Each structure stands twice: as C-alpha cells, then as structure tokens.
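Missing here: one protein chain of the complex. Every other protein chain is in place.
Per-chain residue numbering starts at 1, and chain names A and B are given in the order in which the chains are listed.
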Amino acid sequence: MLSAVGIAACGDDDDDAGSDATTGATAGGELTIYSSLPLQGGLRTQSAAMVNGIRLALKEADNKAGNFTIKYESLDDSTAQAGNWTPEAVSANARRAAQDDSTAVFIGEFNSGASAVSIPILSDAKVPQLSPANTAVGLTSDEPGAEPGEPAKYYPSGFRNFVRIVPKDTIQGAALATVMKEDGCTKVVLANDKEVYGAGLARNVVAAAEAQDLEVLFNEGIDPRAANYRALASRARGQDADCFVFAGTTPNNAVQIFKDFGAALPEAKLYGPDGVSDSAFADEGEGGIPAAIASRTKITVATLAPASYPPEGREFFRQYAEEYEERQPDPYAIYGYEAMRLALDAIERSETGEREDIVKALFDTEDRTSVLGTYSIDDNGDTTLTDYGVYTIDGGELKFDQTVTAET
Amino acid sequence: MTGDAAAPRRAPAPVRGPRTRPRAPKLPRRARVGLAAAALLGGAILPLFLASGGGLIEDATLALAYVVMALGLNIIVGFAGLLDLGYVAFFAIGAYTMGYFGSLFHINVNGGEGIHVLVSGVAAELPGIHLNFLLIVVLAIIATTIAGMLIGLPTLRLRGDYIAIVTLAFGEIVGRIAINGDEITGFGTKLTNGRQGITPVDKIDLPFLDPFTALNLRPWYWVAFVMVLLVLFVNFRLRDSRLGRAWIALREDEVAAVSMGVPAVKTKLLAYGTGAAFGGISGAFLGSYLNTVNADQFQFSFSIFILAMVILGGLGSIWGVVVGAIALSFINNYLIPDVLNNVPARIGLDFDLTQLSFGIFGFLLVIMMVLRPEGLIPERRRQLELQEGIEDLAVDGDDVQPAVRP
Partner (left out) sequence: MASASLTGARAAAPARVVRAFLDKYGLICLLLVMPVAFGIHDLRTEGDLSRLGNNLLDGLSNGSIWALVAIGYTLVYGIVELINFAHGDVFMIGSFTAAGFFGTIGLTAATGVPGLIAGLLLTLLVAMLASGSLNLMIERVAYRPLRGAPRLAPLVAAVGFSFILQNVGLLWRGGSQQGIVDLINSQKELVMIAGVSVTHGDTLAIAVTIPLVLAMTLFISRTRLGKAMRATAQDPDAARLMGINVDTTISATFLIGGMLAGAAGLTYALYQTTVWYFQGFTAGLIAFTAAVMGGIGNIRGAVLGGLIIGVIQQISDNRIGSQWTPAIVFAFLVLIMVFKPSGLLGEETREAG
C-alpha cells in the first residue's frame, strides 16, 4: 500500500515514466523480460510451445545477458470468458511492462491485432517490443498490404520500438507462390481464416501467384467454427482446381479443411503456411491430417534445413526433445526460442540495459546467425530473411525438402 | 430419495414451487442511504489509493464500464422483462461509433485533411474524422437507441424466450457484419476493419483537461465513475417514473397492463432504446479506453457475460446489478488471472491454472446460482412474486397445446 501511495503522489509524471524507469537499471542489475501470449483457448498449444522455447533459451543462457541477471515472466493476453486475446488483457500487460522499472524487453503479441493495441502503449514508454509471430505488413511498414496511416499510427510519439523475427506476409506469400509455380500448378484456390495473419497472407499469395501467371479461382474467407467445408470444396472441384492453399492456423479448423479439399480434389496438391506447421496438423496420431492427404501437402516455414543449423541450433533441438519429450519442436517453439535469444543478445549489446539502448541494439542487429537463418533487422524493424524452408510430411513429421527464395 | 427432496416443496406449486427463503430484514431507509453514499464516496476516492497505471485501477475502470452496460441490460431484462441475448450488438455499435468518429479509420476524408471538431492535442493534427468525445457519446446514444428500437420491433409480437432468440440472432448478425465488414465497401471506405480492428482510437479529450494518456488511468476511472453516477441517476428516476411502472406492469402481466391503458409498443420500444443507449455509452468509452475496435470483441459470450452480471446481482435490482457487474468483472479480469493463477505455484505445484480458468468461471456461475438464484441483492418486488404469485403465471395454461408432441 505504501508503495502505491508513493506512486500516487507523483501521479501526473507518468508520461515520462519510461525514461525515469530505465535509470533504475544499472549495469549488472536485474532485468525482466515479459512475454504476452494467449495462454487460454484455441491458441494455447502454440503459445505454450513459444513459452517453452523462451524458457529453454533463457535456461541455456543461465539467466544471464552480459552482466545482467534476467527474470522472465509469462503474461496471458487472453481471458477465461473470451477464450481469445482481449484488448483489456493486452493493454493491462503492456501497462504492467511499461510501469515496471526493470522491464528490458516485451515479447509479444501472438496476434497482429493485439500488437496493434500494445505497440502504442509500449512505444510511449519506450519499451523494446519483439514479436515472435506477427506478420501483418502494416505494423512496421507502409508497403503494399498496409492500410492507409500504417504504420505511423501505431507510434503516436514517433518512437519505433517494435521489431519482429518472422518475415512479414509478403515474403511468405511470395514463397508459397514460387513453390506452386515450380510444382506446376495452374488453377489455384485459396481459403483463409479471416484472421489478420490468414487474410493478409492470402492476399499476398494471390498477388504473388498472379504475378507468376497462376490463375487464382477464388480466395474465400471461412468460418473457422463451421463443421465442415464440403460445399466449398465441391465448388473448387466444379472449377477444376489443381492446387489448394490454406492461409491460416491449425486451431482455425485446418485439419478439417484439408480433409475436405483433399477428398474433393483427389489429384490436387495442397499447401499450408507456417501457421499449420505443428504436429497437431501434420501427425495423424495426434489428430492431424491422414497420411494419404499429408503425402500431397507442402508447408513453408521460415526455418533452415536442419543440416545448415548453427551449432547452438542443433543443441536447441537436442535439448528441446529431451526437455519436452517431443521429437520435432513446433516451429512456434523455435520462434519463441529465437525471440528470447535475440532479446538476450540485444540486452548484452546494449551494455547499459536501458530501454532505449536495447531498442537501438535490436534495430542494429546485423547478420545474426540463428535457427531461422542468417538475418539482420532493417530500419522498419523487419527481419531481412527471405529464404523459406519447404517441408513435406513424412510419417507425421515435417521433413525438410528444399529452400525457396521468395520472388518479391 | 426423490421423496424427501420433493416433500418440502409440495405446498403451492410443486414443479416451479418457490423456494421459501426467509426475507432479508429491510434496512431502515437512513441506513440504506448512508450505505449507498458511503459506497459512492469510496468509489470516488478509490483511485487515489491505487497505482495510477496498475492492474487494479485498470480492472476497476473496466468494472465500471461493465456496470453501465449491466444497468442498461437491466432495463431491458430486469424492468421490462424482455430477455435480450444479443446485448453485444449495442456494445459493438457504440464502439464503432467511437471508431468512425474518433480515429484514423476514414483516413481519406476531406482530401486527407481530416475533419476535426473540438479536439485538441495529437488528434487535431491527424487525418480522419475526430470529434470531441462528448459529441461521440451523443452520437453513440442516438445510434444505439435507433438500433435498439429496430431490433426491438420484430420482437413486439413475441413473448418470453422467443424474444431471447431473436435478439440472440441479431447479436450474432451484428457480430458477423463486424467480422466481414472489411469486404463491404462504399463511399471510399470499408464498413469495419474486421479482425484487424480499428486501432488506435482517440483518447478521451474533455474541455479544460489535457487529453488522457494510456499510462495514467485515474482520469479514465473518474470518467467511467461519472458515467455510472449518471446512469444510476437515470435508472432510479426511470424506475420510479410512470414509464418505469409501465415496464414493470408489462413484465408482470402484459394483458392486464395493456387493458389498463399501458401502450405496449411504445413502452417496450422505449425499454429497448434506453437499455441500448447505455450499452452505446459504455461501448464508446471502451472503444477509446481499450484503444481498439476489433470484431473479435463482439462475440455471443459477451452478451452472456453481461447477462450473468444482471442475474447474479438480482434481476431488476439496481444496486444488485451494480454489485453483480463488479463481482463478475473482477472474477474474470483479476481473481482468475492474477490471484488464483499463482495458487498452484505458491503451494509448490508445477501446474498451470490458465488451463482451467474457463471451467473455474463456469463453476463459479453454477455455484452462485445454486446457492442464491435470486441474485445477490434481489429486487423486493420480484422476491414477493416468487413467494406468493408464482401459480398465477401458469393460469393461462388451460387452452394451450401440450408442449411436447410427437
């Protein structure tokens, strides 16, 4: 209560709380890294995988970044009642990180719509934000795919605090189109889950496919709660489609839609993005798609061929398998792992551990070797990765097939 | 086994027989006024004791916004007896009013220059339409009142649970339009921004005050508190007015009320309109407070959430609804995520309680209903009915068909 009153006494000074706060962190002190992910509802599995990856990275680093001791706290941006991220929970998490003097990095959110809520708050407080999953173009740049006013509107004070380690939608869209072109597709149908991720990716696949002279028959937003998509699939059959792309995530009924399109288009090739690159999708034994359909499915993921992993990457796979008893880590675990590693690296490079210096260190990331490949962070806060790994499914596991460089 | 359960309830109307529960002694008027005044005073000074940007004040502000909604729903369901399962529609319409007139959503309007009415600070520089928050609240009230009446119209001929179904359907349709509205374009703009959401939304900007910020929540709290005071005042005045008595009369017995000269159509529509307007006020506030208007917010479960507040507090009971809204809001936003979640770790269990939060919320609802179904602070009139008048309700059962037929 005392501390609460103490803060209350300087109530109106909150605007510069950010700069105040960071002075508390002297070199060698204790810093906190927060993550804000939907731990309840449909995305729980992916979020849990990310948290696992984050914890593993921190454990590997022995809770240290340079001279700093790092404390990690996992926040939940969803509520019981909604079963999904809520703006209430997101802003509560962002405020909590903004007002904690020891905050060094905020890892989150999972959903791009949620990041649109937390970025302005964290940008005001100059908290470095690092998303392991957001792909919406407009969060960082005004390139095609962004809305008017983006991205400036998310940074009302003009301070850019947001970087991400996954390539934005345009890159993966182009990668998928390139793979389809190589595989000899001619008539493509798309379904997307209408989420920011799925709908944005689908738009980019359409644009890239048309640029590469593929005919796109339709791009349909689906209701992820529908029992099945047989009627939609039979429409694709009526139009003689030979390739199907689902732009969305596993919890948005990916298994069902692959089954239905697989049955309706018995000859077609099927494609999915990293949103379906988990064992819940790939492994029939864990409730994924059946082997007959899996054999026609290809998935793009922004990770390297396992053979070209840097040593610490191989170590990660070994440890992950040991720690969580899974042979193949979920790509989201990999993204979470790399997010934490980059955060620790940036804290170490900042030397001071002050928020603004960490942000600067994040943006200064150059030629970083990682599990995802070698990348830099550009002026927008985007990763420079353009190589995507193409995976096939074999015996319920993702198997690296080839690397494709997105034609953007 | 069934015998002993049935025995005490055999008396007046066995199946729907009222549970005889001793009436709570009525507090003297002075004590009640004193209690209410103390609660309001306590509410007013509460933020001074909380960190200005902490979790508690955030939850408290949300709770107040929900109180406004629950009081609105209470007019429809509690006073007028029209079971509305689509209240989320008014939240959505209020929030979209805020989004339309207080954000960058219409970014190309006026040749990219924007339209600004009585706004200061950052908002005055930005493109898009930016009206003063008070004007937006007025617009939200107008929009939701009209929407409330439009949704009410088809239900006028209906009774009982059919109203629930039609309102539920409208709530779902509004939610769907919010999600798919990014495909509907006209006048150079989209209808909604779907699941991407309209972000950011202007902060509240009141005359003589600096625009609000995201990190100091006290002004937000006080705005919400003033909204609650206004809405409470309106609620009490309405309840004791001619209109309020007409609502209750219709709720009790529509046929009798109409034959005594209560205009059923007008009275019901006013209930829908007023109740919806409160949802609109709160929706506009939440749009600004949460800094986003996202289609994912407008789900059926939100209607149920608000309805549960009303029922938990006591249908028709104004203070009951206030208590119910605060209680459920704190359970959802504070108790489950912040308090209960740490319990397993504290007692040394490696167990993640977020896996169970959904069930805990449900369990609390069930327990509270089983222990005190009439609500925490039941409305006295309703309590009387429960104990005396229940069999009258089934009187017109003579000429109806069996409800289950092959």
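Please note the rule applied: contacts are C-beta pairs under 8 Å (C-beta built on N, C-alpha and C of every residue); 3 or more make two chains touch, one makes a residue touch a chain.
Treat the numbers as computed from the prediction; the structure is a model and nothing was measured.
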From B:126, B:308, B:335 or B:377, residue that would touch the chain that is not displayed: B:308
Residue in contact with the excluded chain [from A:207, A:280 or A:305]: A:280
Contact set of chain B toward the excluded chain (per top definition): 2, 5-6, 9, 13-19, 77, 81, 83, 154-155, 157-162, 164-166, 168-170, 172-173, 176-177, 179-180, 251-254, 300, 304, 307-308, 311-312, 315, 355-359, 361-366, 369-370, 373-375, 382, 386, 390-391, 393-394, 396-397, 400-406
Absent chain, residues of chain A that touch it: 41-45, 80, 194, 220-223, 225-232, 234-235, 238, 250-251, 253-256, 259-260, 263-264, 280-281, 284, 286-290
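Everything below uses one rule, namely that only the chains that are shown with their structure count from here on.
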Separation of mean Cα positions, chain B and chain A [Å, integer]: 35
Interface residues, chain B side, partner chain A - complex: 48-55, 58-59, 62, 104, 107-108, 122, 126-128, 179-180, 183, 193-197, 199-200, 213-218, 290-292, 294, 296-297, 299, 301-302, 305, 332-333, 336-337, 341, 352, 354-355, 357-358, 360-361
Parts of chain A lying in touch with chain B, wherever the complex brings them together: 1, 3-5, 7-8, 11-12, 14-15, 17, 39-41, 44, 76, 79-89, 91-92, 95-96, 98-99, 112-113, 116-117, 120-121, 124-125, 136, 147-149, 153-154, 156, 194-196, 199, 221
